[in-house]
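The next block holds one structure in the form of structure tokens; read it before the comments.
Shown here: the complex without one of its protein chains, the others still in place.
By letter and in written order, the chains are A, B and C; residue numbering begins at 1 in each of them.
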Amino acid sequence: MPLNSFDVMRIPTSAPGDVSGLLALISSGALEPQSILAILSKTEGNGGVNDFTREYAVVALCNALAPRLGLAPREVESRIAFVMSGGTEGVLSPHLTVFARRPDVVGANVGEPRLSVGIAKTRDFLPEEIGRDAQIEETAKAVAAAMRDARIDAASDVHFVQIKCPLLTSERVTEAAARGRRVVTASGYASMGYSRGASALGVARALGEIGADVGEAQLMKDWSRYSLVASSSAGIELMHNVVILIGNSRSSASPLRIGHAVMQDAIDLQAVMEAFESAGLSALDSRSQDRLVNIFAKAEASPNGAIRGLRHTMLDDSDINATRHARATVGGLIAGVAGTGAVYVSGGAEHQGPARGGPVAVIARA
Amino acid sequence: MPLNSFDVMRIPTSAPGDVSGLLALISSGALEPQSILAILSKTEGNGGVNDFTREYAVVALCNALAPRLGLAPREVESRIAFVMSGGTEGVLSPHLTVFARRPDVVGANVGEPRLSVGIAKTRDFLPEEIGRDAQIEETAKAVAAAMRDARIDAASDVHFVQIKCPLLTSERVTEAAARGRRVVTASGYASMGYSRGASALGVARALGEIGADVGEAQLMKDWSRYSLVASSSAGIELMHNVVILIGNSRSSASPLRIGHAVMQDAIDLQAVMEAFESAGLSALDSRSQDRLVNIFAKAEASPNGAIRGLRHTMLDDSDINATRHARATVGGLIAGVAGTGAVYVSGGAEHQGPARGGPVAVIARA
Amino acid sequence: MPLNSFDVMRIPTSAPGDVSGLLALISSGALEPQSILAILSKTEGNGGVNDFTREYAVVALCNALAPRLGLAPREVESRIAFVMSGGTEGVLSPHLTVFARRPDVVGANVGEPRLSVGIAKTRDFLPEEIGRDAQIEETAKAVAAAMRDARIDAASDVHFVQIKCPLLTSERVTEAAARGRRVVTASGYASMGYSRGASALGVARALGEIGADVGEAQLMKDWSRYSLVASSSAGIELMHNVVILIGNSRSSASPLRIGHAVMQDAIDLQAVMEAFESAGLSALDSRSQDRLVNIFAKAEASPNGAIRGLRHTMLDDSDINATRHARATVGGLIAGVAGTGAVYVSGGAEHQGPARGGPVAVIARA
Partner (left out) sequence: MPLNSFDVMRIPTSAPGDVSGLLALISSGALEPQSILAILSKTEGNGGVNDFTREYAVVALCNALAPRLGLAPREVESRIAFVMSGGTEGVLSPHLTVFARRPDVVGANVGEPRLSVGIAKTRDFLPEEIGRDAQIEETAKAVAAAMRDARIDAASDVHFVQIKCPLLTSERVTEAAARGRRVVTASGYASMGYSRGASALGVARALGEIGADVGEAQLMKDWSRYSLVASSSAGIELMHNVVILIGNSRSSASPLRIGHAVMQDAIDLQAVMEAFESAGLSALDSRSQDRLVNIFAKAEASPNGAIRGLRHTMLDDSDINATRHARATVGGLIAGVAGTGAVYVSGGAEHQGPARGGPVAVIARA
């Protein structure tokens, strides 16, 4: 069976609409447009309900790639999985991470599992399905499809499952009400948490981390149910879930591999260093930093208002949302280890790792 | 010559007006009210112009200590140096650090310099003096006085000089204008930077880090002029500078010592670890964390908009001030090493360490 | 039966802790400390969970009044009803409104009902009682007591009922959870809405605006149930409800009277003008503005996301809370009619007037 080869490229951006770095890679021949499977991006909005930088970035990427793929701009979104995560607080630096797949590569796997990526998406949800069982179930199906797409058989070879999921706006709430349906919450900001949490439980179900009996009754209530590899981001720009599943596979000829660890809380420096080591890097060694491709982590304000017994004030701040605080502070820690602010730290880790903490994955050149 | 003994206590607070932890220490006999020299605090406001948590905390502390010192509340401020630094973004946890001095201790210095603290203050400034030569000069004089107070002779034994300095408000700007005087900037938020910067140049001049020719002409312009040990915080609640100078002295019988390092940028994990080691601790060793008393650091959004060549967005964010971003992100890194969020990270490092970075000092039990 | 006389004074403040205007009125003999019944204040915080300007203002007022009342600072709060409403966005100007009552006045009622004020308070609530039936019931009882205190018999003579009510913090949520109790919401900001809404339903029940069958089942759901004269503000500084009830009574010898109207939405200029006229003033006549004592209004972001069919963006703004938007924008309209920014506009009008709008009351010299 022929192998897939995967490459992952990290490209700094100068603004949400900046595609110049991507186009330069294409022009130089380093990146074949047809090979682009997915683009994960950190954009510089507030990461909240009215963060339009995510949508704008997708529009700009579609406009740029459409002529190079022979597609209309709208068709690009069906072909490539886009996950734009808003919020580059603190030292975080806006950038794109491009995942490229070349199928049927001549060559052989080096004898150990190497980086492999699969994508899938769900159908569109109704507003009242967001943060409920329907979203959990459809996500679980999509995760299974993405595993097949990545040619990964064992859940233990899955190291990071990034989901993009929808949120509720005033308009969507009103639209559901007009049909006599109640949504899970009328608050747009709160709906982001429900949607991220339901998506994470969907991952956990697909990977066997929770049983089929865990569903919306546990959502946002029972924090002992979670996935150790799920990462979800909510955005205004879509009504379905997009799944990008990353792991290692013997069907891959990639020069890269991925590993992960789980932060127990927002100041878990040891876990960040472990994640580095799980990908074959040596934390605190600056030569290792050269082999780093990117880090992917979730940040969360501990829901009980304390970290290692000491109070934090993120949840009671009515000026800055807790997700912005969390990205800034966890971003500082991870950037310190990585030696760069161009890392992917996303806020809101509901059911993504243990309460207070979250997964952290590292892709590195082997 | 009899020795001074110094103790430093870190006390979590549940709100800006919370003095219960302080009073419990006094009741238990662990802290003698008469011995309190200075209180440094992280309060949970925005750290900006309209952060009244600093002023409120001082009022609460004065009210609580007045009967125990036999003073009126207003007199307490003349006796104890208060520095309230607003802003506990991210994992930072509100707390007080109390510096206590007992003079004429029977006993002997252990043969190596130990923690010693001195305090001083300047006269009140006029609004138009803030961020100008007058503030630099008066601060330099006060730093020299604080060194004498701490019985420290050599500048190399000074490891941290914390200054509390005033800021401009609309009212103060208008008052100066009514007298025909122009202030350095009409923006309250911008004035905080000027005041912090002038204070830091005052420290640098007193410690011989810059020559007497460096003054307001270089202020906020020539970032190559700075102090490696200055830390200044601006607040609405005073019109003079308060100086708390911390170092090691052979005149001290304290069980504590202080060391410091200098962060070259906001993600300089190595410098944070060095600071730990300079105080005799071993970074990444959790037993060392038990001997930690507190860390004191300055956080800054790199003024050129980039960290190690990659763009950050802190300076262009019109929703969250750069100082809030900086405290959150540097706080995350330092808390990761310290294993606690109850660390003193203060924003705005103008002329406090190299542009982009800042000093980080560690007090530990020897 | 002897009459009560009431006076109402509006005093600008220069900061949350500023009591100089109040003390000047006392020194001048214009205000007798013993006569102070209630103080309503607009303070310049964010009006959200972590707005400590409210608590700080109360501390400052208690410290200032205690020696003048021969009480300890803590006892002042039992004697005087304090309602601090945070948030002076836009043109709103921080100020105190002092309500003074002199009993047993020699003189006679002028033959028409005149301003009368009564106060009362509930017991402390448990965290899990906030936003539930217990809060509604206890508030209704306190409103009835305040009517008696104001010597007002008919609900139609009640024109404004201001309530100060508690909110939930992370700590309070955790404390309840430790006792096995679930609070109505874990979000501090959201709890403010529940608490305000339950308080308003309590007013409505006491005044016969809703039946006894309306309770927590309708709270935050059925917006057709409301009081036309309730105004509630949530704050971190208390755990009980404080009621200040204002109306007209023939038992009053006051030179003042109060009237009110109901804004149907946030741009209801006509209702603001009607409220002026209901108090005997002529809107758009600047001489009338001289007889104005103060205006009291509630501001709300229309919950369906639209005003007169056009979308607003207050509810979807993740940078600024909707209550801050609402105070700024309704404050602009009311200040335009009043000719001054020192008006009392408070945010969050859940069950206080029709959804989208809220009550607006005017006190004027007759």
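Heads up, the rule we're going with is that a residue touches a chain if its C-beta (ideal position, glycine included) is under 8 Å from a C-beta of that chain, and two chains touch if they have at least 3 such contacts.
Note that the structure is predicted; figures quoted are calculated from it, not measured.
Trainee: Over the full complex, note down every shown chain the hidden chain is touching.
Mentor: Answer for the hidden chain's contacts among shown chains: A, B, C.
Trainee: Can you work out which residue in C:Val184, C:Ala266 or C:Ile363 touches the chain that's missing from view?
Mentor: In the full complex, the listed residue that touches the missing chain is C:Ala266.
Trainee: Looking at the whole complex, which of B:Ser35, B:Asn109, B:Thr169 or B:Gln270 touches the chain that is not displayed?
Mentor: Going through B:Ser35, B:Asn109, B:Thr169 or B:Gln270 one by one, B:Thr169 is the residue touching the chain not shown.
Trainee: Looking at the whole complex, which of A:Gly45, A:Gly259, A:Gly336 or A:Gly353 touches the chain that is not displayed?
Mentor: Once the missing chain is taken into account, the touching residue is A:Gly45.
Trainee: One chain is left out of this view; which of B:Asn50, B:Ser251 or B:Gln264 touches it in the full complex?
Mentor: Considering the complete complex, B:Asn50 is the one touching the chain left out.
Trainee: In terms of residues, what is the contact footprint of the unshown chain on chain B?
Mentor: Output for chain B: 46-51, 169-171, 173-174, 186-190, 303-306, 311, 313, 315-319, 321.
Trainee: Considering the whole complex, not just the chains shown, which residues of chain C touch the missing one?
Mentor: Considering the whole complex, chain C reaches the absent chain at 12, 14, 44, 46, 88-95, 266-270, 272, 284, 307-308, 310-314, 319-320, 324-326, 328-333, 335-337, 339-342.
Trainee: Just checking the interface: what residues of chain A touch the absent partner chain?
Mentor: Residues 14-17, 44-45, 50, 52-53, 55-56, 59-60, 63, 171, 236, 319 of chain A touch the chain that is not shown.
Throughout what follows, only the chains that are shown with their structure count from here on.
Trainee: If I average the C-alpha coordinates per chain and also across every protein chain shown, which chain's average lies closest to the global one?
Mentor: B
Trainee: How many angstrom lie between the CA centroids of chain B and chain C, rounded to a whole number?
Mentor: Taking the average C-alpha coordinate of chain B and of chain C, the gap between them is 40 Å.
Trainee: Report, in whole Å, the distance between the mean C-alpha point of chain A and the mean C-alpha point of chain C.
Mentor: 46
Trainee: Would you pick out the residues of chain B that each touch at least 2 other chains?
Mentor: Within chain B, the residues that touch at least two other chains are 14, 44, 319.
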